[in-house]
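Showing just some of the chains, left in place.
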Amino acid sequence: MINRGLYVGRFQPFHLGHLGAIKEILKEVNELAIVIGSAQYSHNPSNPFTAGERLVMIRRALEEAKVDITKLWIVPVPDVHLHMLWVSALEGYTPKFNIVFSNEPLTRRLFMEAGYPVKDISYYSRNIYMSTVIREKMLKDESWTHLVPKSAADFIKEIDGVNRLRDLARTDKVC
Amino acid sequence: MINRGLYVGRFQPFHLGHLGAIKEILKEVNELAIVIGSAQYSHNPSNPFTAGERLVMIRRALEEAKVDITKLWIVPVPDVHLHMLWVSALEGYTPKFNIVFSNEPLTRRLFMEAGYPVKDISYYSRNIYMSTVIREKMLKDESWTHLVPKSAADFIKEIDGVNRLRDLARTDKVC
């Protein structure tokens, strides 16, 4: 059987920590399924980008970094919100995997209870909240482009992403 | 084609700012679709009134103010929660419209990205959080009836609305 890993993120936006994690994981497995979580959400302050936009961001960044995409499966998966169903939902949307890479406590707990081996990501561990930090920097007009691959920064500019995020942050609508 | 506007609110409750906005918009369009947003919600602290109760509140207030209701479409629309689908949902529930009136940043952004002209409401802009303020005054037993049309205040009294809101505010149930 193929030695295939699973790696889940929301990638709002995709940043250098994510890229480092993927490179590191690919040293340990033959293939990797990268799940774009919360795929149905966009245009809210924690999830500004659509699944389609995140797909583009990730693919361009991987090409920029010369990662071999034939070893990857990039799969958007909508949240089910019922944590007891989440492992099954991921199993249904992805190719069969035999190991899970995550530093996120809930993800680790759910896969552990389902009997999967779960491994830490040493590189990524320093960066776990980086997406949140980047969105905050975007809102405060602080520099953030050095934290993401150049292609991702270009794409966010192309879709007017920072202005979108600022509009979302000013809403009074409950998300 | 008819020059028809769209105006979205939750109307929890309908107040004088909403009424002023509608009057102002009707100077610019021939017809107006008024969407009662978050229609499926009621009996929670931010959404105490049902869609049906809000329909009554709005209709009575418009009659009180002698607004010509034959130019209006008052349409409850449930939230879809997926912002990428919201413009389409509104298009599906309402008569065709060609301009959107809103000061709400998310609404403006979504319709702008979908290619609609979006206009500010000058009158309403001073009152954007008025519903929240009114609900707070209800909770604190401060005077609030001067902020809503008389018929709306009467109706809220008729359905024991302030006591309902107080009960909702004391709940420990996660909404």
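By written order: A and B. Residues from 1 in each chain.
Simple rule for what comes next: a residue touches a chain if its C-beta (ideal position, glycine included) is under 8 Å from a C-beta of that chain, and two chains touch if they have at least 3 such contacts.
These figures come from a predicted structure and were not determined experimentally.
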item: 2 chains shown - copies of the sequence in the complete complex; value: 6
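The rule is simple: only the chains that are shown with their structure count from here on.
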item: Whole-Å gap between the CA centroids of chain A and chain B; value: 36
item: Residues of chain A that touch chain B when the two form their complex; value: 40-44, 50, 164, 167-168, 170-175
item: Partner chain A, residues of chain B touching it in the complex; value: 38, 46, 81-84, 104-110, 113, 128-129, 132
